[in-house]
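Take a look at the following structure, please.
Just one protein chain is left out here, and the rest sit where they should.
And now, subunit A:
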Amino acid sequence: MFAYLVKRVFQAIAVMFVISLIAFAIQGNLGDPLRELVGQSVSEEVRQQLRDELGLNDSFLKQYLRFAGNALQGDLGTSYFFKEPALDVIMKKLPATLELVLGATIIIIGLSIPLGVYTAIKPDTILSRVIMGLSIVGISIPVFLTAILMIFVFSVTYGWFPSFGRGDVVHVWGYWETNFATADGWMHIILPSIALASIMLPLFVRLIRAEMMEVLQSEYVKYAVAKGIRPWRIYFVHALKNTLLPVITVGGVQIGTMVAYTILTETVFQWPGMGFMFLEAVNRVDTPLIVAYLIVVGFIFVVTNTIVDLIYGLVNPTVNLARMGA
């Protein structure tokens, strides 16, 4: 187990190295940061002097090593716009995004398993056909459109839900303020969570359905029937456990992808998370913030995938974590 963990951590470090290299390479191609930093009246000599001070005239390698060295100490540069460490800016926005992703994940897990199992067990019922039809619609409609439609229907037309912002949040710890402590916070997070879940949920319903149908054809399910096991136990113990193995693997990747999808959802709902922040940073050519965002998102990706792999090993008895490390 420990050896496997060490191996996974080394892999994660290698991935982070590549991500940092790519993120940093982007930096040099996003236009001249001086243009954003100083006004038009500043003379060329002063500009050159500032470039030297900021280290923008050094070689790529030298700049990268300086960047990587700072990054390892938790310094991802200073945002041009906020005049604050970029990591601090992101950390302030991170809880909002993570809560949004959490909300969407709860919706996805809570609905995809029952819907996927139902459509696999009873594929010919009208309800199953409706669910499968809606899932195609869900996959096909882009998140921003779903979000706008939901605002139009539930906020503008009926006024059931607020259309933007986080509402009343309660401070928990550090930068973390939560939506889940007040009724107003709950009302604010529901629509954005549904919008964010709208692409992944149908995908998971279809994935679980397909896997489940295959598992239901297996010999061991037939054998369980021949042993006289009760149907619910066959579906939810014999079949679902085997169904979820591949779903967990895909799920880990998708949680990371969802963090990226928050850019659209947060923009439409004016959600003060890091996706919304990222879009603003792009508009302002706030290069250090953009780079820091990419690295943080990459980091979240790598961490979730590593955790998911470990969980997979715990769930699947045929994967022996202790032996895999050796």
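Heads up, the rule we're going with is that a contact is a pair of C-beta atoms (placed from the backbone, for glycine too) under 8 Å apart; a residue touches a chain by one contact, two chains touch by 3 or more; residues count from 1.
Heads up, the rule we're going with is that contacts and distances are computed from a predicted model.
Student: Name the omitted chain as UniProt records it, choosing among "ABC transporter ATP-binding protein", "Malonate decarboxylase acyl carrier protein", "4Fe-4S dicluster domain-containing protein" or "succinate dehydrogenase".
Tutor: UniProt lists the chain that is not shown as "ABC transporter ATP-binding protein".
Student: Among A:K7, A:R35, A:K122 or A:K222, choose the residue that contacts the chain missing from this document, as touch is defined above.
Tutor: Hidden-chain contact among the options goes to A:K222.
Student: Touching the absent chain in the whole complex: find that residue among A:S128, A:S163, A:T182 or A:N316.
Tutor: A:N316
Student: If you put the missing chain back, which residues of subunit A would it touch?
Tutor: Interface residues of subunit A facing the absent chain: 218-220, 222-231, 233, 237-238, 241-242, 245, 315-318.
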